[in-house]
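To start, the structure itself, in structure tokens.
Of the protein chains in this complex, one is absent; all others appear in place.
We just call them A and B in the order they show up, numbering each chain from 1.
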Amino acid sequence: MPYPSEFKYTKEHEWIKADGKAATIGITNYAQESLGDIVFVDLPKPGSEVTVGKTFGSVESVKAVSDLFAPASGTVAEVNAELATAPEKINQDAHSAWMVKIALKDANELNSLMSAADYEKFVAEEGGH
Amino acid sequence: MRYLPKSPADREALLRAIGARSIDDLFASIPPEYKLNRNLKVPRQMAESEIVDWFRERSRENGDGYARFLGAGAYHHYRPVIIDSLISRGEFLTAYTPYQAEISQGTLQSIFEFQTMICELTGMEVANASMYDGSTAAAEAVMMAVRLTGRRSVAVARSLHPEYREVLATYGRHQQMPMTPVGFAENGRVDMKALEQAITAETACVLIQSPNFFGTIEGVAAVADLVHKQGALLVVSIAEAVSLGIVEPPRQADIIAMEAQSFGVPLGFGGPYCGVIATREQFVRQMPGRLAGQTTDRNGKRGFVLTLATREQHIRREKATSNICTNQALVALMVNIFMTIYGKVGLRELAKQNLAKTAYAAQQFSKHAQVLFGDAPRFNEFVVQTSESPQAINSRILGHKIVGGLPLKKFYPELGNAALWCCTEMTTRTAIDTAVGLVAESEGSARPGAETDVEEVTR
Partner (left out) sequence: MKHITRKATRHVNQNEGLIFEKSSPGKAAWKLPPLDVPEVDTAQLLGSFERKDLGNLPEVSEIEIIRHFTRLSTWNYAIDLGMYPLGSCTMKYNPRVNEVVSRFDGLANAHPYQPEKISQGALRIIRTLSECLIEITGMDAITLQPAAGAHGEMTGLLLVRAYQQSKGHPRKRILIPDSAHGTNPATAAMVGYAVENLKSNAQGMVDVGALAAQMNEDVAALMLTNPNTLGVFEQDIHKIADIMHAKGGLLYMDGANMNALVGKVRPGDFGVDLMHLNLHKTFSTPHGGGGPGSGPVAVKKMLEPFLPAPVLMTKADGTLGFDYDRPQSVGRVRAFYGNFGMFVRALAYTLANGPEGLRQTTEDAVLNANYIRKGLEGAYDLPYATPSMHEVVFSDKIQAKKGVRTMDIAKRLIDYGFHPYTTAFPLIVPGALMIEPTESESKEEMDLFIEAMRFIAEEVEEDPQMVLSAPHSTRVSRLDEVAAARKPVLRWKPS
């Protein structure tokens, strides 16, 4: 599956789409494939702070839990309510099943993240192990 | 050794197949300086008849045929015989934890029924498959409240079982959980004024017991109001499960931590017992312990599985809701069968008998001694205050094959010569009358303020 070119990517398999001062965050298709059927997503409340590189929630399958790492710092503006009742949307389409929308603290933080092409390479190498 | 299914020839054959000359080859990885070159100094091997004799002697040394008035977190109720008939079946007794659901449906369905009945009895929405006991269940429930609220302080009623409070202190000591004790009022219930002062914006939860350690039923609704107003959670501990047959459960609680030993679990000198945590559905992901959930198989057939396992240690490791792995499954099965036997009508009748025996005993005692906390309703325990020390009384009556109430001075010095007496459906009128008579020997005749006679209802 092609990784959207307008997203940026982290080594922990989150994606972030910047839109001026706001950004949308989710996990990549590679991540949902590795996790298997997702049963629960634990997300922060609107108004809470997220810090780049630190955990801001977790995503669970039946047999595993994975922490979510913030690709950038900011304040949570909106949380995708659909995921509370239908977490499987992430399995169906990880790149459109967004998790949180944040007000960015510093848009420059995205500069150090991977482009779609870099991420694709990164994933190919990881998958090869 | 008769438990080992091998003949010498078998052992030879296995060694040959492995390519080892002797069993020592297979222990070669143990550094020689540590190898034990002598027999263990344990008693010599015994025949089965000798084992039976040895334990029978121990059983005799433990006293037989005593009438007992002890409660305090462990209750003597009748155990219907089919409990042991059923749990002794090898498929229950020797089964493993139901991780492989397809071949554990017996265990899993029983747990599902257990969870359901605990919910019905406690008025809560979800219940787990058991914790070690009531004391650790209370400690884990408090830690759950801390996780849920993000606050750290805990207010704990002094009328909660003293050993439960000790356990809570041990669990909380290294979790930065400051604990504030809250005293009890003249009626034996938690002191509402003191409680109000003890709850702050930092309070995660208030922990009370109902019926409390003195047997007194707490005014849970009023406590809940106070607690919730401050955004804290109410945790209620229940030590005498039979009370749920006749006493309204603490429906306003956020978490209930109970001890289900009364439901068909032998007293057994203190364990194994059966703790349970029950709570509201919204808190389920922070609840420790195993959970059985209903689902379907590939053919749409109903079945049961352990679920929400991501809370647990084998997945979450250091971030788990608890470290608990082994629980009290077989004992919970005893509880399950007991609840099924007595059921909707029987549990109520059982509880009523407990209430009646206790009311009679309290009334009789009050003719000769001070029965405390009479201004609030009680279930099957009461506190008797005497001029003679309870230790001396108990020594005296032990000779008559009666075990008296639990002396309370070491836990509640302010109560002086007080003891906690318990009556269940197993306590006979004769035993009560004898005990009262013996206590009266030191206490003298009728006291002022004796409890009024309970009306004898003719049938």
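The rule is simple: a contact is a pair of C-beta atoms (placed from the backbone, for glycine too) under 8 Å apart; a residue touches a chain by one contact, two chains touch by 3 or more.
Every value quoted in this text rests on a predicted model; they were computed, and no experiment measured them.
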Absent-chain contact - pick from B:Leu350, B:Ile393, B:Ala418 or B:Val436: B:Leu350
Sole contact to the chain not displayed, among A:Ala22, A:Val39 or A:Val52: A:Val39
Among B:Leu330, B:Leu372 or B:Ala418, residue touching the chain not depicted: B:Leu330
Positions on chain A where the hidden chain makes contact: 37, 39-40, 60, 62-63, 87-88
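We adopt the following convention: only the chains that are shown with their structure count from here on.
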Cα-centroid distance, chain A relative to chain B, in whole angstrom: 45
Chain B contact footprint on chain A (complex, rising order): 39-40, 42, 60-65
In the complex with chain A, residue positions of chain B that touch it: 285, 309-310, 315-316, 319
